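Apart from one protein chain that is not included, each protein chain of the complex appears where it belongs.
Moving on, here comes chain A:
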Amino acid sequence: MRYFTDEHEWIDVAGDVATVGITDYAQGQLGDIVFVELPAVGTTVEKGKDAAVVESVKAASDVYAPIDGEVTETNGALEDDPALVNTAPEGEGWFFKMTIADAGQLEGLMDEAAYKDFVASL
């Protein structure tokens, strides 16, 4: 099941692990991504707080954790090839995997249809 935040992150939940990235809309707004700063494995992240930084030719932007949890794995491929965020934002361009501290927090997020409507309203 995939959820979305109003800050344009997506979170994919499979069992007790979640994968986080930024949406296609977000990468389109940022333009060519030139650098991604990922959290260290083991970092505790908090819903709505900075978890990663994404830098494009236009600006550097924070990526927020969609829920509370601990980072268990990061996408090393982004170090060599940050363009993956542009070409496959919702696939190979994922940022990090994390534990789910409180599954209840997922309730407040958008599903795909709701996010589509949200983007259309911007």
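By definition in this document, contacts are C-beta pairs under 8 Å (C-beta built on N, C-alpha and C of every residue); 3 or more make two chains touch, one makes a residue touch a chain; residues count from 1.
As a convention for this text, contacts and distances are computed from a predicted model.
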{"item": "The complex's invisible chain, by UniProt name, from \"Rubredoxin-NAD(+) reductase\", \"Heme exporter protein B\", \"Type 1 periplasmic binding fold superfamily protein\" or \"glycine dehydrogenase (aminomethyl-transferring)\"", "value": "\"glycine dehydrogenase (aminomethyl-transferring)\""}
{"item": "Residue among A:6, A:32 or A:112 that touches the chain left out of view", "value": "A:32"}
{"item": "Residues of chain A in contact with the chain not shown", "value": "32, 34-35, 55, 57-59, 82-83"}
